[in-house]
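Taken from a larger complex, these chains appear in their original positions, while the remainder are omitted.
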Amino acid sequence: KAANEALFDPNDAVLLLLDHQTGLFQTVNDISVSELRANTVALAKIAEQAGIPIIYTASEPNGPNGPIMEELPAAMPSAQYVARKGEVSSWDNADFVKAVKATGRKTLVMAGVWTSVCVAFPALQAHAEGYKVFTVMDASGDVSKMASDAALARMTAAGIIPVTTNTMLSETHRTWNRPDAAKWGSLYSELVPEYRAVTESYTRAQEAAK
Amino acid sequence: KAANEALFDPNDAVLLLLDHQTGLFQTVNDISVSELRANTVALAKIAEQAGIPIIYTASEPNGPNGPIMEELPAAMPSAQYVARKGEVSSWDNADFVKAVKATGRKTLVMAGVWTSVCVAFPALQAHAEGYKVFTVMDASGDVSKMASDAALARMTAAGIIPVTTNTMLSETHRTWNRPDAAKWGSLYSELVPEYRAVTESYTRAQEAAK
Amino acid sequence: KAANEALFDPNDAVLLLLDHQTGLFQTVNDISVSELRANTVALAKIAEQAGIPIIYTASEPNGPNGPIMEELPAAMPSAQYVARKGEVSSWDNADFVKAVKATGRKTLVMAGVWTSVCVAFPALQAHAEGYKVFTVMDASGDVSKMASDAALARMTAAGIIPVTTNTMLSETHRTWNRPDAAKWGSLYSELVPEYRAVTESYTRAQEAAK
């Protein structure tokens, strides 16, 4: 029904992680590098937990852009890597688009570095071809706040849906009334530092009450 | 007439207060906890004063998310509490939607923690089902400024109307030329700290003039 | 032609200054009071210089909201004052709307305190009735940055055009190739503090060259 279509549908989704590379990280100024890395890993784990296919790629990883952040592949054993042939936009790479199409899914969740380039370009292109696109602003990074503000305005005006990692977690999770609820709870603690502290306090308070 | 429909209609409205819980408050970083609590209480009092029905709910209040803030229920004696069964979005809970529909009203005012989740999800869902939705940004909170900025962009693009508590107060109040004007005046003083000081200065200046 | 209609037309415009009162100024937190006053005076002078009718009003000026800022009336000798009968939105006051209609003009420029209330309400109402509306963000003020950000998003989504005082000056001025160019130049110096210094430096450099 209408209410359902207004939100994210994990069963129709693919997660695209674009150019999370250590050289590019050094140029990011709209979010801290530690938050960016933690959010990206969390996003990968959310997808793994929900059975959402993951495709990731890198831009010239043997050059100054650097390798994919080292902890990412381990966090997403099911992910598929697609090498590019120099294209800045992954959507300009035929192998990448082919991999997306092979999933048969029409909702794309994108994050990457830089927001206004490696995320915005394929987001705008895929949206123009009929995909529903979510961009995860805090699992992405850009050279300035002015750059990601402009990218947010540009993408929103084009019909792309801006979210953040914690929103994707909740929008995928949807209910605590499910068998794997504990696994979802631990993702909140991993993603939101204050939530971790809240949980530790809660556990101790209950122990002390007994 | 057109001019009237451009603004909020208290007689068609329901106030929905979503997950104002002390554990979630600890994760809020886009507004101070003291402002968030004060704004939420003020919002409840505005609704009480205007005869707007209030429905509130909590997400797993016996878990780390914590109880509803203690001063809220006392501020809204007419409010109805709806328990959820684990759903992150209150709109996914049949009892909640049923309670809203029972009011027969079609304008929803929503506030809660987190903005991008507990507010945005039901706001997007209800809007998709034909409701007119206002979201009160400063009686809500989120894990980062980036998160509530993204939520603001997402909701505005979908047709949801963003406001703040003081705006709701004025948009409900509408005129000083009414019998209960003094009660409305005291709500401004309670909500806006500087307005309280302005009023104290005014009163003293008039006493001194006599 | 299309290009012309894309910009502001001074010959179709009325300037509405709403509730620039000293008590309300004390509650403004999104712009400094000195900038707010200077911008409002400049806006009045722009309208006077361009022959744009000015209508102004106040909300309960004998109460805590306080009197209209003292330097404003002197800056706009042609302005018409309309008293209200307690209405928060000036558009809810029949005399005010009548005064606007009497000008026969269909473009409204609005500024006031608070942005999300005294500006946004009549802006949304007048726009709904077919007026083209510009709101001057920095000749207005609100209780928080979050409040004026929400008001900006709400008004822009509704089709209202956000500007700032300096933009209105240029959009009215349009060309240096006019007999009263010097008067326009002095308005820039009055409005933009750095421009004043640039002009002083320029004059001295030319004197020194001779």
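Labels for the chains are A, B and C, by order of writing; each one numbers its residues from 1.
Everything below uses one rule, namely that a contact is a pair of C-beta atoms (placed from the backbone, for glycine too) under 8 Å apart; a residue touches a chain by one contact, two chains touch by 3 or more.
Just so it is clear, the model here is predicted, and its values are computed rather than measured.
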3 chains shown - copies of the sequence in the complete complex: 8
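Throughout what follows, only the chains that are shown with their structure count from here on.
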Chain contact graph, described as a line, ring, star, complete graph or other shape: line
Relative orientation of copies chain B and chain C, as a Cα rotation angle in degrees, nearest 5: 90
Chain whose average C-alpha position is farthest from chain C's own: A
Geometric centre distance via CA averages, chain C-chain B, whole Å: 31
Cα-centroid distance, chain A relative to chain C, in whole angstrom: 43
Residues within chain A bordering two or more other chains: none
Residues of chain B that touch chain C when the two form their complex: 1-7, 31, 137-138, 152-153, 156, 159, 161-164, 166-167, 170-171, 173-178, 181, 192, 194-195, 197-199, 202
Interfacial residue positions of chain B with respect to chain A in the complex: 23, 26-27, 29, 59-60, 63-64, 66, 85-89, 91-92, 114, 116-117, 120-121, 124-129, 143-144, 146-147, 149-151, 153-154, 157-158
